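Removed from the display is one protein chain of the complex; every other protein chain stays in position.
For reference, chains read A, B and C in written order, and residue numbers begin at 1 within each chain.
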Amino acid sequence: MRILYFAWLRERIGTGEEEVAVPAEVNTVGTLVAWMRGRGPAYHAAFAVGNTVRCAVNQEFADPDAVVRDGDEVAFFPPVTGG
Amino acid sequence: MRILYFAWLRERIGTGEEEVAVPAEVNTVGTLVAWMRGRGPAYHAAFAVGNTVRCAVNQEFADPDAVVRDGDEVAFFPPVTGG
Amino acid sequence: MASIRVQTADFDVSAELAALGAGRQDIGGYGIFVGTVRGNAHGHAISAMTLEHYPAMTERAMARIAAEAERRWDLLGCTLIHRVGVLLPGENIVLVLAASAHRQAALDAAAFLIDWLKTAAPFWKKERFASGEDNWVDAREADDAAAARWGALTAS
Partner (left out) sequence: MASIRVQTADFDVSAELAALGAGRQDIGGYGIFVGTVRGNAHGHAISAMTLEHYPAMTERAMARIAAEAERRWDLLGCTLIHRVGVLLPGENIVLVLAASAHRQAALDAAAFLIDWLKTAAPFWKKERFASGEDNWVDAREADDAAAARWGALTAS
């Protein structure tokens, strides 16, 4: 699964992009976020419960219950601030 | 009193501007319009009761009961259509 | 503060933006409306549009409309340009430009300015149809309604 990070998430995690192999029980955005928290201090801080983190699966905005599968591109980022 | 005409009023009356001496009882926009109607066929047609004619006295939009005085600039025109 | 012009020449929107924003860092957005001559009316082709106005009154009326916009919104600048004379289909007629720190004020002010320019500034349009006939454009009730939704002009 390809994971992308933008804005302060990218800075806090220290990379904009990585390939991850997730366990079988990680099959939604919500379970992916919970799994991310356990990957180390930087991930724990970035995905802390109080942070507002948005997600897109295959370039579409996605809710916590959206399905994620091997081969998907999953992006995490703060609420958008363009315009 | 200086009278100006714009748009189709100017065309129908045949001039854009004239000086007129009005009788003493012509002292409002409404009485001026009524007096205008009696000045000949072109005026009668231009100021016919069914026509929507707007007025400005000294470059300010004016209602029929607005006062007009010797020395004023009074303009007649159809509803504006700029923009 | 508003820049108000009545002219036969065309205007350049980029140049007007640059003039209004020159040296400023407080503007967050510009709301703009550009009105152009359409090539047909009531299904008939138009060959030209002639804009007439009442010079002694026009700039005063436009200044009043701009002052009212500046009273209602926190504007950092405002440009109104209205062309007169003979204009061809596709050509620019009017430019309304409102600058503000915030986009909503800029957009609302631009909408207000064009609604009121259409109903409270002494301009008249005459269409020349491809057939050669001329027609003075009738005022539209929809324009009065659009202006009325902003309430009365209070500037004096």
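Structure notes:
Keep in mind that, in the parts below, contacts are C-beta pairs under 8 Å (C-beta built on N, C-alpha and C of every residue); 3 or more make two chains touch, one makes a residue touch a chain.
Since we're looking at a predicted model, the values are computed, not measured.
Although it is not drawn here, the omitted chain touches the following shown chains in the complete assembly: A, C. Among C:106, C:121 or C:139, only C:106 touches the chain that is left out of the view. Residues of chain C in contact with the chain left out of this view: 12-15, 17, 21, 23-40, 89-90, 101, 103-104, 106-107, 110-111, 114, 146.
Interface residues of chain A facing the missing partner chain: 4, 6-8, 52, 56, 59-61, 73, 75, 77-83.
Assume only the chains that are shown with their structure count from here on.
Separating the CA-averaged centres of chain A and chain C is a span of 49 Å. Averaged C-alpha coordinates put the centre of chain A at 73 Å from the centre of chain B. With centres taken as mean Cα positions, chain C sits 26 Å from chain B.
Multi-chain contact residues of chain C (touching two or more other chains) are absent. None of the residues of chain A touches two or more other chains.
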